[in-house]
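All protein chains of the complex are present and in place, except for one that has been dropped.
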Amino acid sequence: MSTPAKPPLDTVAHATGTPEQPQPWAELGLKEDEYTRIREILGRRPTGAELAMYSVMWSEHCSYKSSKVHLKQFGEKAPHSDAMLVGIGENAGVVDIGEGWAVTFKVESHNHPSYVEPYQGAATGVGGIVRDILAMGARPVAVMDSLRFGAADHPDTKRVLPGVVAGIGGYGNCLGLPNIGGETVFDPCYQGNPLVNALCIGVMRHEDIHLAKAAGSGNKVILYGARTGGDGIGGASILASETFDDAKPSKRPSVQVGDPFQEKLLIECTLEIFRENLVTGIQDFGAAGLSCATSELASNGSGGMRVDLDDVPLRDSTLTPEEILMSESQERMCAVVEPDKVDRFLAICEKWDVIATVIGEVTDGDRLEIYYHGEQIVDVPPRSVAHDGPTLNRPLARPGWQDELQADTPDRLERPASAELTRLTLLQLVGSPDQGDKSWITDQYDRYVLGNTVLASPEDSGMIRIDEASGLGVALSLDGNGRYAKLDPYTGAQLALAESYRNVAATGAKPLAVTDCLNFGSPEDPAVMWQFSEACRGLADACQVLGTPVTGGNVSLYNQTGDTAINPTPVVGVLGVIDDVERRTPVAFRTEGSLVYLLGDTRDEFGGSAWAQLAHGHLGGLPPQVDLERERLLAEVLIAGSRDGMIDSAHDLSAGGLAQALVESCLGGGIGARVVVPDTIAAFTFLFSESAGRAIVSVPRSEEVRFTDMCRARSLPAARIGVVDGDALDIQGQFAVSLEELREASASAVKF
Amino acid sequence: MTARVGVVTFPGSLDDGDARRAVRLAGGEPVALWHRDTDLHQVDAVVLPGGFSYGDYLRCGAIARFSPIMENIIAGAREGMPVLGICNGFQILCESHLLPGALTRNDHLHFVCRDQKLRIENAGTAWTSDYEAGQEITVPLKNGEGGYVADERTLDELEAEGRVVARYLELNPNGSRRDIAGISNAAGNVVGLMPHPEHAVEPLTGPTTEGLGFFTSILKRLVTAR
Amino acid sequence: MARVVVDVMLKPEILDPQGQAVQRALPRLGFEGITDVRQGKRFELELDGPADEAALARIREAAETFLANTVIEDFTVRVES
Partner (left out) sequence: MARVVVDVMLKPEILDPQGQAVQRALPRLGFEGITDVRQGKRFELELDGPADEAALARIREAAETFLANTVIEDFTVRVES
């Protein structure tokens, strides 16, 4: 590679003297008015380095410029919760779970990079979210992943899925973080826009919470972790602001490659540094690298900051200062350390073979100043970079097709006319990629490491033990349904929350807090913006009713090819707490003779259902109704059932309805069930409707009276529908399917 | 007083905490050893835990084998100190030539995490005496490079000398020659094992508690030896 | 019957954690004087025909689409004598 002659260094002095020099603001993704504003803020034209910083930090990805006005509601409408220790706005929220313990958790997308390079894209997605959690002062203890791909039989899915799964496994396994759950969904709408959302959860004592701020003039700024290379330069702005259909290969940003081993060292080293109380502020390097970390640290603190780029350890000595500032090299962190603690800090880094360098210090001014070769190349108010990015009130409009879509109800779809056809429908459902056994994926993830995994895939939620002595633990579920959200984004977002909430309660944990990842198409399309605003409103309203505040999350826009956006896909993670993990409730039927109860009401609801999709390729009508008070009640009963030992198993009902839930509980335990269809409802509706607010539980005979009394006292509909027994799922008077046949159908559904 | 069992932490070790927990639950005193340590802190036995030491770059275990602490462990093992290598630890033992053969990429090329059925073939080693020969146990298995290979002569020798300690049952998860899950050295004090007994020591978090036997075996041995 | 070798290396600008791990380990083992290590893959392909231009063109295509991930890797194809 021949390097072209480098242009002279664009210093602050040079920029002041050359106001007319043309600048590539448009190529960097800035709009003209944004560029004008930067000039106003600075009172001159920006230097190249400043332009680079503003362009990445003001990009959609970093500034949330299209989404901010809608996300505000999560704070404004947040229900009061004593459990919130740190709210929205930090790297991740922190929730009190009792006994002096706190947890922090967050889900983040890495969609576009995972399409370009599935393995590295997904791997670095895990790496990024883990560093976010670490930066809060927590030890990361588990990960989850929510994945969406194009049709399972599409050739590109065979490229993307195995790479994504291997990348998530490769990175997470190597960090020693158990993968405790997630979801995998296939739909042609994700063909060119797969969704890879990764979640991490971390644990700390209350007193260990750390925040990203730089305070105390004279304190040192230390960059530690990997050397800085040319990875993903421009990635933050270009990746988040363009679709790929017009991307020439040369326009694709260079891919970031992860080094999970380096990250593992970074984790252990950082935790040791926390234990000795050596930092006053800490920030991970995510998108926009050094630009982001320094401006955010300085902006959140009281003073200014001075950084010397010459001190940044480089992997590639040809990098320009602009590139150093924009590089997204992985596995780096930035800490603010009091001068007398620097030696100890560096010694711990040395112990872990982690490169650490003092690159600057906190000043008593109010500017972020960056020097290179002794010359000042950046002199900006840090807030203007990190927090005062543009805010857009993008036009939004309910799409013209929405009414038509909702009017095309599933009522017109032909239902199986005989018991035998119903049986075939069941097998088709069980053997579909969305509903089938995901072990081909989840067997590539270590679920045992750390020795605290109480529940993992295929349970309703993952559960980990936090305190070995007391049995205190947490449960987490991650759910979304883009088909429901397409039919009605407001309700769809609420259904995602309701499902996740229900999944957590089904294992016996009390839902406490929420994280979300909002995956949508282009914000420049008013229809997409409408979907987005509706989803936010729906989620914020529902969180208020359920008493579970949103603690943090992530937005991914521009998930579209040409004019076609993905289904609006809000993915919601719910965190719950359980006093004693010994009391957890599994999905699997366990005891012959236990009674199967269906909790909740079943209506004829097939809009957006798995059946409508599978049997007819249909998406239309309205999604199932949401009744949040009912969800709360159901959760109370499920939690009480677990706490008081009244139930053997519990499984929430979602896609595929009762039929799918029964199959999973049977296969999980290797025991069948005999089920009676109540005479008030058609067998087909009973089996496949996707009404929300429902779960099945198995109740030991000895507990039946106590359990039904409880349901009655709380006015929760509970219908005894069968008994755990035999080696088939026997829908009496209709059909029976052997477990063997079910297992075969399910096991062959997801194989790549 | 109970026996002191050292568990080495290399950079990239992951199951070191689990191994220490298993030693504790078996009644022993776990001692954390650091890869740069130049002495063994008077431990009576050593566990090399699972994980990705040094990122498993180059080859699994290849870099860890040259850690400062390995010098003492190799010398100790040659003099009869009991050493158990689990997964990455097994790979390190092979790279150190304390055990013959090598572990190669799984034949299906994927990382695999599953509950694996095993048969304990040799209940005479320092780490398996609490089992019955022929006993079947289920413990987690998780690896990307767990296929055991050695030349035919070595394999025959291992079989003939009863040095195949555990064998995969029902399904060979990684293409190991002769379904080998674990082997020992000739003296029986050094055992390498691909599956993870330390993840099967509590009913709450493991598929069974059938992994505990490896740790109770060694504690009994050490306490009687005193 | 001919043997064709395809060497696949990470592009120079892409992080090579494996090569770096080897490089860091070498001095500790007493091997000094090595300033950089890159680790890549080597494929040895046995052809049932001659390694003529047509065959090499096909192998180059296979390397481009399959053996190498050209988003992050470069490759070279050569006949081994």
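Letters are used for the chains, namely A, B and C, taken in the order the chains are written, and counting of residues starts over at 1 for each.
The definition used in the following text is that a contact is a pair of C-beta atoms (placed from the backbone, for glycine too) under 8 Å apart; a residue touches a chain by one contact, two chains touch by 3 or more.
Here the structure is a predicted model, which is why all the values come from computation and not from measurement.
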The chain left out touches which of the shown chains?
B, C
From the list B:S13, B:N88 or B:N106, which touches the chain that is not on show?
B:N106
On chain C, what residues meet the omitted chain?
7-9, 19, 22, 25-26, 29, 31, 33-49, 55, 58-59, 61-62, 65-67
What is the set of chain B residues that contact the non-displayed chain in the whole complex?
58-59, 62, 66, 94-95, 100-102, 104-109, 147, 149-151, 175
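The rule we apply is simple: only the chains that are shown with their structure count from here on.
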On chain C, where are the residues touching two or more other chains?
17, 21
Residues touching two or more other chains, restricted to chain A: which are they?
259, 261-262, 353
